[in-house]
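Apart from one protein chain that is not included, each protein chain of the complex appears where it belongs.
Coming up: subunit A.
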Amino acid sequence: MASSKTITVEVDDVRYTDDVEPRLLLVQYLRERLGKTGTLVGCDTTNCGACTVHLDGVSVKSCTMLAVQADGHKVTTIEGMAQDGKLAPLQEAFHQCHALQCGFCTPGMIMQSASLLKENPHPTEAEIRDGLEGNLCRCTGYQNIVAAVKSVADGTVYDDSGVSTTAGETETAGVS
């Protein structure tokens, strides 16, 4: 691999120095070299956003960046979101609001949502939908994802009164 380049990247608060081929995509560097398989691949045309990570705090689709372009930068993946074993508010909110099913879009969706909230801490529903347009989901129909992001923006994520169990509840017919 005469053409390989040495890169130094900080990923989820750990510094890595590796020789990589220039053509190696960042997503495959993360997945195959570093074992960070939380970041996923859902397409080959940069449409789906399953591979979204943060580069110096800004969301990027890591399938559309070369690993060498991350040299000297700081990358955060879904695996770097929880701190000291405690879930980030968005992770907690996705759980509470049932904003995931198969979980395949979830890492990218959470990373994009975090970026969105950093840019616009109090988005409207329309702004949330617009901000997530680059992330496809096949399971949820988006509604609960929007609710999860909204609950973080509103600071209600740790108040689960609206979304959690009411054991033994009786429902006959109604609007849910």
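Rule of thumb we're sticking to: contacts are C-beta pairs under 8 Å (C-beta built on N, C-alpha and C of every residue); 3 or more make two chains touch, one makes a residue touch a chain; residues count from 1.
By definition in this document, contacts and distances are computed from a predicted model.
Of the candidates "Light-independent protochlorophyllide reductase subunit B", "Amicyanin", "Phenylacetate-CoA oxygenase subunit PaaC" or "Carbon-monoxide dehydrogenase large subunit", the chain left out of this view carries the UniProt protein name "Carbon-monoxide dehydrogenase large subunit".
Across A:Asp19, A:Asp56, A:Asp130 or A:Asp154, the single residue that touches the chain missing here is A:Asp130.
Although one chain is hidden here, its contacts on subunit A can still be listed: residues 21, 23-24, 28, 31-32, 35-45, 47-48, 50, 77-79, 81-82, 87, 91-92, 94-96, 98, 100-107, 110, 125, 128-130, 132-146, 163-176.
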